[in-house]
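Taking it in order: structure first as structure tokens, then the write-up.
Here the complex is missing a single protein chain, while all its other protein chains stay put.
Up next, subunit A:
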Amino acid sequence: MTVFHFLNCAVLTFGPHVVYYSATPLSEYDTIGTSVKAAVVYLGAALVKLVCLATFLKVPDANDSFDPYQELMKILIGFIDVAGLYFAMTQLTHRNISQNHKFQAVGLGWAFADSVLHRLAPLWIGARGLEFTWEYIFQGVEANANLVMTLSLAALGSLMWLRKNKPKTLIPIIYACALLLATMPSITSYLRRSLEWQTPKVVGFELFSSLIMAFISWQLFSACQRPM
């Protein structure tokens, strides 16, 4: 029964990535290589992030309140992710795939690697236990929100770095949205730690904000697609 629960949670956590890959044209153009490369870049970025976190941040105490300086450092370190995405999208040579598919493949690989790295081990250890908690279900929902968020960020990234002729008026909006998306992990951490939101509320917020951001990104993306 508990293995059943574990499988359920695993499907909730990793299923959407698979579904996304197989449902969208990504599967038809066989972009798995790009996704794998993005995942490898993610691993590298995560390593760099770990080193930076260990170097620049002090060990948080249990009763530590929200420290603005520390959080600022965290946000800055969080931008390593953006740098990684940039690297994955512009520096790596990919097989000839369209920009459209490229950002999706990179975002998908990125989000999948993130899920595997952050959620697989707790899931394996925790969800097989006899004790029932909602924790792993929320974690799965969080993985979904993260996928949407990463895809949005990748879409904005592709607008910023790959598309040359975009409407001038939209550029500040694109940058603002990308900034917002990149600071999203810090925002949720702020909500959780400083405002002491409970997990369901935080996850709900993440889900909601990711959908909003996805919608905005989609609008921006299609606005840039239009011939000028």
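Throughout what follows, contacts are C-beta pairs under 8 Å (C-beta built on N, C-alpha and C of every residue); 3 or more make two chains touch, one makes a residue touch a chain; residues count from 1.
Basically, contacts and distances are computed from a predicted model.
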Determine which name in "Ribosomal RNA-processing protein 4", "AP-1 complex subunit gamma", "Nicalin" or "Mitochondrial distribution and morphology protein 10" the UniProt entry assigns to the undisplayed chain of the complex.
"Nicalin"
Which subunit A residues touch the hidden chain?
1, 4-5, 8, 11-12, 15-16, 19-20, 22-25, 28, 124-126, 128-133, 137
